[in-house]
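Quick one: structure below, then a few questions.
The excerpt is restricted to a subset of chains, each kept in its original location.
Each chain carries a letter (A and B) given by its place in the written order, and its residues are counted from 1.
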């Protein structure tokens, strides 16, 4: 299995998912005079759309960073990557659900669960690559792996808190999701420029 | 016709099909209080979604393995590949049908028929490549082809059995489809690592 073809396939899936998200933002079917109010009523849906857009963008970025370390593939890695793509491909469903039922416990939980599952699959892949170092360009050291742990603990921990507080303060769940997204985006913007720390952001 | 462009086109189709599957998993339109029950009622649909996701992933993997052997293309091979893509592209229809009418004979039959047709097209392409060995990197030996026969007999035979038992025990059909999928996935995970037999799975 050629690495480039897996990347092309994965990039395709990410590009499609990120673009399909808009299909669930249906235009309102109202009298022309009521259009303004109907659009304002869509704001929660538009917020979840933008959130999911950058979530998928972040996973794509993350997928690239993992893939960059890979030298050759084996079958298990391909299936693990497919599981990752599954959790990303599913994203339009919780996005749409959260847009349709804003501030509800169940959609917030499903959305957060998908975030956690996608996250954890990325971690599993990194652990797999560490173990089978003949698959990577350079062996992944234990330190590298341990340095990732706080990121996973903070992000997934916050997702779990977000799910928890949806019972009492659902707006807080949205804020936490957006906060972690923003933090990870800033973090990624910086990581790509280790040699120019002052520039990115 | 450039082989890379056919691969890019095929990869595109696979990536789109696998991602479009989620579009048919429509969110329920109910009162917020009834959302939990509505989502539980969607479990058969979610099962067929996940099944089809990995089925398409498997065909993509399989397509790559065939394509890997190809050195140059001719027109017939392009059309055969397009027939293969047709049966894959169709997948959202039986998936959606089976999700909407679970445990019914007709959807199970159509789903299984699509699996068999896709399978057989893959076999026809391999036979074609064996016959016109100037199209392949290395000639496909009769042994290689014969070694594939049991796989096709077992998988398609099981699909036919699954279709048959849908009349008396439709849940068994689902199990058989999932079983063959799991078996082929394990098989593929192994094939890519012939030199590391202990690792994949």
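Note that in this section a contact is a pair of C-beta atoms (placed from the backbone, for glycine too) under 8 Å apart; a residue touches a chain by one contact, two chains touch by 3 or more.
Remember, it's a predicted structure, so these values are computed and weren't measured experimentally.
Peer 1: If you could, jot down how many copies the complete complex is built from here, 2 of which are displayed.
Peer 2: All together, the file's complex is an assembly of 4 copies.
Everything below uses one rule, namely that only the chains that are shown with their structure count from here on.
Peer 1: Quick check: superposing chain A onto chain B on C-alpha atoms, how many degrees is the rotation, to the nearest 5?
Peer 2: That pair's rotation angle lands at 90 degrees.
Peer 1: Chain A to chain B: how many Å between their CA centres?
Peer 2: The computed centroid separation for chain A versus chain B comes out at 27 Å.
Peer 1: Which residues, counting only chain A, touch chain B once they are in their complex?
Peer 2: Those residues of chain A that touch chain B are 1-2, 5, 8-9, 12-13, 16-17, 20, 23, 73-76, 78-79, 82, 85-86, 89-90, 92-93, 96-97, 100-101, 104, 106-107, 110, 132.
Peer 1: Which of the residues in chain B end up touching chain A in this complex?
Peer 2: 7-8, 11-12, 14-16, 18-23, 25, 27, 29, 32, 35-36, 39, 50, 53-54, 57, 60-61, 64-65, 68, 185, 188-193, 196, 199-201
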